[in-house]
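Only one protein chain is missing; all other protein chains are in place.
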Amino acid sequence: MNTGELKMSWARQYMPVLGEIRKRFEADKPLSDTKIAMALHVEAKTAVLVETLAAGGAEVYITGCNPLSTQDDVAQALNSVNGVHCFAKRACSVEEYYGGIDKVLDANPTVTIDDGMDLIHRLHTERRELLDNITGGCEETTTGIHRLRSMAADGKLEFPVIAVNDTPMKRCFDNVHGTGESALSAVMITTNTLIGGKWFVVAGYGYCGRGLAKMAHGLGAKVIVTEIDPRRALEAHMDGYHVMTMDEAAKTGDIFVTTTGNTSIITGRHFPLMKDGAILSNAGHFNVEIDIPWLEANKEGFEQRDGIDTYVIKGKKISVLAEGRLVNLAVPKGMGHPVEVMDLSFALQALCSEYIKNEGQKLSGGVYEVPNEIDITVASLKLSSLDVSIDKLTEYQEKYMTSWDIGT
Amino acid sequence: MNTGELKMSWARQYMPVLGEIRKRFEADKPLSDTKIAMALHVEAKTAVLVETLAAGGAEVYITGCNPLSTQDDVAQALNSVNGVHCFAKRACSVEEYYGGIDKVLDANPTVTIDDGMDLIHRLHTERRELLDNITGGCEETTTGIHRLRSMAADGKLEFPVIAVNDTPMKRCFDNVHGTGESALSAVMITTNTLIGGKWFVVAGYGYCGRGLAKMAHGLGAKVIVTEIDPRRALEAHMDGYHVMTMDEAAKTGDIFVTTTGNTSIITGRHFPLMKDGAILSNAGHFNVEIDIPWLEANKEGFEQRDGIDTYVIKGKKISVLAEGRLVNLAVPKGMGHPVEVMDLSFALQALCSEYIKNEGQKLSGGVYEVPNEIDITVASLKLSSLDVSIDKLTEYQEKYMTSWDIGT
Amino acid sequence: MNTGELKMSWARQYMPVLGEIRKRFEADKPLSDTKIAMALHVEAKTAVLVETLAAGGAEVYITGCNPLSTQDDVAQALNSVNGVHCFAKRACSVEEYYGGIDKVLDANPTVTIDDGMDLIHRLHTERRELLDNITGGCEETTTGIHRLRSMAADGKLEFPVIAVNDTPMKRCFDNVHGTGESALSAVMITTNTLIGGKWFVVAGYGYCGRGLAKMAHGLGAKVIVTEIDPRRALEAHMDGYHVMTMDEAAKTGDIFVTTTGNTSIITGRHFPLMKDGAILSNAGHFNVEIDIPWLEANKEGFEQRDGIDTYVIKGKKISVLAEGRLVNLAVPKGMGHPVEVMDLSFALQALCSEYIKNEGQKLSGGVYEVPNEIDITVASLKLSSLDVSIDKLTEYQEKYMTSWDIGT
Partner (left out) sequence: MNTGELKMSWARQYMPVLGEIRKRFEADKPLSDTKIAMALHVEAKTAVLVETLAAGGAEVYITGCNPLSTQDDVAQALNSVNGVHCFAKRACSVEEYYGGIDKVLDANPTVTIDDGMDLIHRLHTERRELLDNITGGCEETTTGIHRLRSMAADGKLEFPVIAVNDTPMKRCFDNVHGTGESALSAVMITTNTLIGGKWFVVAGYGYCGRGLAKMAHGLGAKVIVTEIDPRRALEAHMDGYHVMTMDEAAKTGDIFVTTTGNTSIITGRHFPLMKDGAILSNAGHFNVEIDIPWLEANKEGFEQRDGIDTYVIKGKKISVLAEGRLVNLAVPKGMGHPVEVMDLSFALQALCSEYIKNEGQKLSGGVYEVPNEIDITVASLKLSSLDVSIDKLTEYQEKYMTSWDIGT
């Protein structure tokens, strides 16, 4: 095996849910006559999804969804899988990045799988001629769903898209545990700093933020949460975290991680307030949460290490990891989300691709929830792989839950 | 001050949100011409809600919602508050219990506030002549909402009811933190057993269950979760708990707490499997989660202590706290939910009562969500009482969140 | 059974280690011809120790070690046990307290068991005529050991005393878990306030303090630690707590618990700095950690509730639990340490009493460690009652650990 294949073999071992789906796909070929266009982080776990789809009979065309997240040996290994065509390349230029997207679209796909909506965006702007052929798509990220909902609200989304991101089986695991663990380990291994005792600032108390907060807290950090929603802010407070504005957090924090999915979270107003040695990183999809252009424009000095850019601002050193890109993937040692978590998310993708292929024609343009039975199937397959059994409602209990006629 | 008043003065001090609302209510009297019927746990915190409603101009008629939860000194103190009429009595018989409900209804109320739906149930069965006068109601518990939704689905609910229980400001605090902390401390103080190192079984991984699981875990317990929903089961697994069926848990558990809101969770099938010394309790609304009648019918011996009934089953001692009733209220030392949590829940009740008085006429029979602005108001008042400031979206950020036109 | 016996029967069930020891004691009567004088908290768990000692053949004379901690029904039940003479009484005056100690000493004991050193102190001051008859003693608390070591350093301790408190099997369980859990539940059940989100101040980061800190943290509190030792302070910092002086903590804290074993921890300098509604309690042995006399002398108002004294200082309400006495025992609902923890501590007492009876004559006056084999025996009996097996060193491993001749 070459290194890409070794990585895929490692990932495959810890992805039992996709493994079960693959068995059925190989037998039934439910994706025959399907061309799937994908823009995802091309690394070992994604490759196991890709080979699963191909095992189901699909032709798969894939490129990256982030200029720094492709692993070239995996891309190469993918190209030797039957029915798979991979165009991703690490450290590509913006032109190469969009070139990859175009090559994927040139296949005239019927189904799309996106991680950040770049593929769908391209289809609706530069490549509108291909829209007619699309049955539907799937989107993986909070950020992508945000953008798709805005698009749908404007009446501009021309085919049905499954919001894989929003389903409980994705958010409660991929966002909470996946982002939580992998962003934390990426920060630890890149900076070699201690988490215990630190002021650890988490911007945003959504699913990603609360996972990260809990884990940093579990290592002994004092966690600061910034929020815009008073209810989430109060939840963070009662969970034992320190809630404050970013203006205040900037003065206190040792390590910062943004998880909002919004823009301009840490900006030129905040950098000059920070302590010497502050470390900044982003776990949201796009690199707009930390205002790097401001740092570039205002720096008094600069040092560059593996995955760390240190800016001197007002005489103090402020270090940004991975140029403000998704820290768990974009630092040199980054591995992305843990394998087991992607097993769940990608099992959803595999089953939603099958669903959209079969049902997409009946749906108008818009954003759709993952069908509940798919969610339940993935959860049940995972529990079964863990040998965990759970209770079932008895008939009497079901009746009790739907009756209203029983008093105190 | 007598002891009831001393208890109310203590509670009032830790209920700043109701305090703020009371200031406005006293000035504006928004509840004048309103007769409010209430069936709630009559203790100090409820009393602060009652006096707040009365301060807003309402006539308030209140009785208990559980035969064991009334504190007589508080009931007495309430009766000396202007505009308040209290009929609750501790350790009352079933007849006295429904007698209290009838006395409250005799006032011909316009608004109801329920904790378990007994009041609304009585209105729709025995006291239908009063229905015409009702503008609407509020319901506090998961259990009550379940019953109301079933009723509404059958087309039997004749006035609008606000599902206070379901709103984030209630569930994320009252259920998670309120039930979590108070059920745990009630078990600890009643049994004097150690939590650290124990197998602590939580039935149900809803809001109450996950609060309780987290806190028992925080004291060093090994937590077992039983569930019927595979997604929640998997969440519990990833959160570090041991997921299994109740059949398995019965053999392992040292301490059991049911939080499902359903019936027949621990039954005659489970008791004989248990370890000698097992301790059982219920934190759900009704005393149907543990099958006490089975224990009574099958016991080989019996001992009774303060709040603890010990049954001998197959030669082993199995102890049930508070006769399987809501453990945090019904054990002799029980104090119910912590004050600060009820401040939030009761602030919702106060504002929803005002809302239903003003808007109820426009709504048809059915279950309604708490209006979002009420939820936000309560959260903001609480944050402000804590001197916690949070961020606000900038115009640019709002635009970013609603646009879809920005690529990688 | 009367209530005292019911309490003892409850405790006995969760004390398997004493149960095993009792079996051997009943068979071998190792304590025949021994008169044991005890001053301990007289409640159900202590009673199980007392009946174990009596089962071993000892005559036991016991009184309380704290004016508020005796449970009268247990005292009464003890008096009906063969060979036991109990003089303890709840809410006794200072005269009655020392009267109880004198009655115990009137028996002319050969072995003492102390919880705070009051018995040994009395023997060395007012009752020196009895010293000759004493073989040795055991002391349970940090505070008592402190005093005994000072006494020994002055050459004033005239018989050998086993420092039960200092042995790992006591400190790591009784102090960490026993004080931690029971002080926390006592505060929760007495005040009905929420722990989640609160600033919870722990004075002292010894065994008791770190147990309490960890558990309050586990419920969602933000924990502040005050310390005098820079190493412990740094440990607390790295463990995720907020380390500061009491002068600073006084301004921030919502709930305070002192665990230092020292005096004058929260004083007249601190009270006026506190927030309205601050709650103060003590988990150290003596009631000198919070300066109650200052509060009494400077109060502008006063309210008294069950277990809570509220003082008005500078217009703000400051509440002290249990008059500053050991909060887990002295609040009205207090149950003292959890049963399982006292099973370990009292198993040490039982075995140390046997040891001092047999070996005390060979030892000169001074403070002695618990013999290591007793410590190991108690740990092993407990593990065995839990059905927990552990590894054993192989011969090869033992050799490896004692060799120095193996390089990289």
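Odds and ends about this structure:
Lettered A, B and C in written order, each chain numbered from 1.
Throughout what follows, a contact is a pair of C-beta atoms (placed from the backbone, for glycine too) under 8 Å apart; a residue touches a chain by one contact, two chains touch by 3 or more.
In this text, all values refer to a predicted model and were calculated from it rather than measured experimentally.
Looking at the complete complex, one finds that the omitted chain is in touch with A, B, C. Checked against the hidden chain, the listed residues C:Q76, C:N108, C:T263 or C:N358 yield one contact partner: C:T263. The hidden chain makes contact, of the residues A:L68, A:V341, A:I356 or A:I390, with A:V341. Within the full complex, the residue among C:N2, C:S93, C:T245 or C:Q304 touching the omitted chain is C:T245. For the options C:M15, C:M151 or C:M335, the residue in contact with the chain missing from this view is C:M151.
Although one chain is not drawn, its touching partners on chain A can still be listed: residues 1, 3, 6-7, 9-11, 13-14, 44-45, 177-178, 180-182, 184-186, 188-189, 192-197, 215, 217-220, 276-277, 303-305, 308, 310, 317, 333, 335-336, 338-341, 386.
Where chain B meets the chain that is not shown, the touching residues are 194, 196-197, 217, 220-222, 237-240, 242.
Residues touching the missing chain, restricted to chain C, are 65-67, 97, 116-118, 121, 146-148, 150-151, 153-154, 156, 168-169, 172-173, 176-177, 226-231, 233-235, 237-238, 243-246, 248, 262-264, 286, 288, 375-376, 379-380, 382-383, 386, 388-394, 396-397, 400-408 (touch as defined at the top).
As a working rule, only the chains that are shown with their structure count from here on.
Taken as a contact graph, with one node per protein chain and an edge wherever two chains touch, the assembly is complete, since every chain touches every other chain. Compare each chain's C-alpha centroid with the centroid of every protein C-alpha atom shown, and the nearest one belongs to B.
The pairing of chain A with chain B is characterised as same-residue: of all residue numbers used at this interface, over half are used by both copies. A straight line joining the Cα centres of chain A and chain C is 52 Å long.
Residues of chain A found to touch two or more other chains are 237-238.
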